[in-house]
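Removed from the display is one protein chain of the complex; every other protein chain stays in position.
Lettered A, B and C in written order, each chain numbered from 1.
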């Protein structure tokens, strides 16, 4: 049973391969009457796009997209929305040499084992290109949740061993630098580190921090579809993700209950908590406080160093990849994290419409 | 849209509250022909049970269970399996005082906000008692995956600030100590620490490590239902979980690609990787290597210290809880982590039956 | 992938066998705040119950039921509702002889072929006893839709060759006679016919007509989950159903478009149609007019005449069943049809909460 569907009510199905005709998404479940601003879709696609700065891959993707259904006179109709992004830059010759090889830490071996037949061009379906479809759908989800007052903002917190210092003052205008880090001194270090690693043909991972503000109280569906559980699912569905923690996260395991508990108080008739170790979610349901979490990305698997591996005939070979290379995808993953978060919130806003007898 | 259903083919629905008639689960999708060994269900329920040692709550749960359907002459029939665990020890008077109070970091406030009407006895549906139903279902899932050769083993890696040292030799007979820690020197420290904190009326969190061995190659459904994404979802659906990482996890973000990549080699005609930073999953699909991950639990919210909070009328009050208390649930969460992992693997074993034309 | 789940938001899972511990249902998705009147559940269970009159089977089922979760202080909490109906009258010795036999037009052969292992007692899961769980869940659904003003009423329109004449005046107090036929002269004929057939050890089928009134405009989800499509699914999931038609149905195929089209007009500011060949549903969506449909039931498979058949070893045998017998289940299926209709409407009332940006 394939897994290209995400969400229960605001649900998306993505399709398309790296080097096929294009990639696309069908959003089935966006309510009617939402005004669609195409420039917001375009903006997020630009933020995800390869080749956007000198520190990413020089491979250029032309991210023109077509809304093929579901929008009429600028508004959603309740019908499924299809967004299609044609592939344009398909130098598939580059990839022919990789046809027979199991690249270390790539999906070549597992896809071939699972399906018995594999589109090897550019990684086919396992390519990160697939995430463009999510970003397009996420932009629609952002418009929907924005109509309900919810705001999502992610940024790069760590690249390799370089992280924003604790207690640093942050400037959330993250588009001002090419690593999308809200602390300019750290951003500069990160950029230099990526430049270094790029030269050496190696790659870097990192951590993205995300915050969801002004989320209504009550989102999340116990016991299995807690809001945090669906966020974890969403983030772990992104390529290269190896960790997720929310609120106090892994660090919180070191605290005592008396240090960790979030006491309630009243602030201008709104129930708030003094601390927010819960990360805005209690019992799996949003409590109105900011939701925040971290997503860990491993270093990109594609590197330009010699590696030992096997080919399809299970013969040991030495592999040296050439071509275009992205030494650190983390800055480009910021809009993907936001998109997946927006899709989760959109879905739960709709799911929550059934919680009470009178909605 | 409520969320008490987990899984797609091997799927479970749990029901029941802490202080109602009992809790139960319906497993819809367990294939016919599986031999059910009731003692394995009982064993896991005993491992999860409160009151099993002096470091947990003295509240005793009698975990007798009844298989009410789906099993005939000792084998599953393909019909839905219902397991019901009656509640017996329901001192609901204890809870009446809490009726009007929003306990810090509990689900009282969010449940009341979401549903408008709340079963306040013992936390109702938000009680960890619900996880007994998962453990029962997980025991069935374990029998199913065991028939396919898969083994799951979890243990306590950290309690508060006390963790197993790196490179320590582990003894995986974890039932030999009451904290389920595979390193006896660390186990002793953990027990002493829990005893201390119990006396002070405070609570502790911790980390559970889990390993899945001999998982067939090919489990996981890209792009959204990657095996890691479904494991993340499963773990984050457990009460008090705040973090999940798999393979190299958060630490892996500090490595270079050349350090992190797992090179393939052939071992007696089996494709293996030299390192296993991928944690047994590549491109969202199991590669045959061990799958391993960590789950972070916050300290229990119930403490016996004075806390400031609000009541239902949003009035500030001082709260001092009395009664039975479990200062650290992490050792009892070990079978819950195993159960949720088993449910994910069982589901994916069945989902993978549709990956190829000829199965 | 098993199929014991029905519905998308207001969804039920049934479980249990004819001769096991009992049968039950979990309703996951009933909104919080609904007042539960147990007598309404009991009333519908009584209407479905075997042995309720001299024309049905003398097998008595004690339909006492227990609401085990999801209701607190008389109201739903948003948690899953479990209703359990213990089995009491289990003369399983009666069935041992049938263990090895494939009864004609029963599910013995297909269940054994599909699952390889079969609970042969009383038909196990294929027994119509399973429908008691649906009736209990349907009674809850009726309370929910009744809170939205919707009314459902079914009755027996035909038994064998005896049908209500066209244009007959109907008395919808159908509980006044034991065949639940709203035309007393026809009811009498039906009863006599059933008595005759009972004596001869044979059985009868029939047609149930159902009407849903005051359904809000807008229910139904094109293109696949049209309201009519989900009603068809629901009705065809009932044992022994062989036909379903809605509105003009099969007869409508003989009309011209100019005869069949339902012209709109305004009646006290409400949009209505002059005729109602559409059966209250246009383009898969309710239009506010009464929804009506017919459900065809084949004659019961259990008869007391000699039949040729095979046993498990595929040997030809002669079968003569003895014991308790229900010559015509159609009158008892009336509450089942109503229950399934109520479940569909309840689900669509909730699904429709996501149709527009502002609900």
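Throughout what follows, contacts are C-beta pairs under 8 Å (C-beta built on N, C-alpha and C of every residue); 3 or more make two chains touch, one makes a residue touch a chain.
What you are looking at is a predicted structure, and each value in this text was computed from that prediction instead of being measured.
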With touch as defined up top, name the shown chains that contact the chain not shown.
-> A, B, C
Of B:78, B:160, B:206 or B:284, which sits in contact with the chain we cannot see?
-> B:78
State which residues belonging to chain B touch the missing partner chain.
-> 1, 9-10, 29, 31-34, 76, 78-79, 144, 147, 222, 350, 353-359
May I ask you to list the residues on chain C that touch the chain which is not drawn?
-> 1-6, 8-9, 14, 102, 104-107, 109-111, 113-116, 125-126, 130, 158, 160-161, 197, 202-207, 217-218, 220-226, 228-237, 239, 241-250, 252-266, 269, 271, 273-274, 277-279, 282-287, 294, 296-303, 305, 307-310, 314, 316, 350-352, 354-356
Touch rule applied to chain A and the missing chain gives residues 1-2, 4-5, 8-9, 11, 13-17, 20-24, 26, 28-29, 32-33, 66, 68-70, 72-73, 75-82, 84, 114-119, 124-125, 350
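The working rule: only the chains that are shown with their structure count from here on.
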Indicate the whole-number Å distance between the mean C-alpha point of chain A and the mean C-alpha point of chain C.
-> 46
Can you check how far apart chain A and chain B are, centre to centre, with Cα atoms defining each centre and the answer in Å?
-> 26
Multi-partner residues of chain C (each touching 2 or more other chains) = 1, 9, 29, 32-33, 76, 78-79, 350
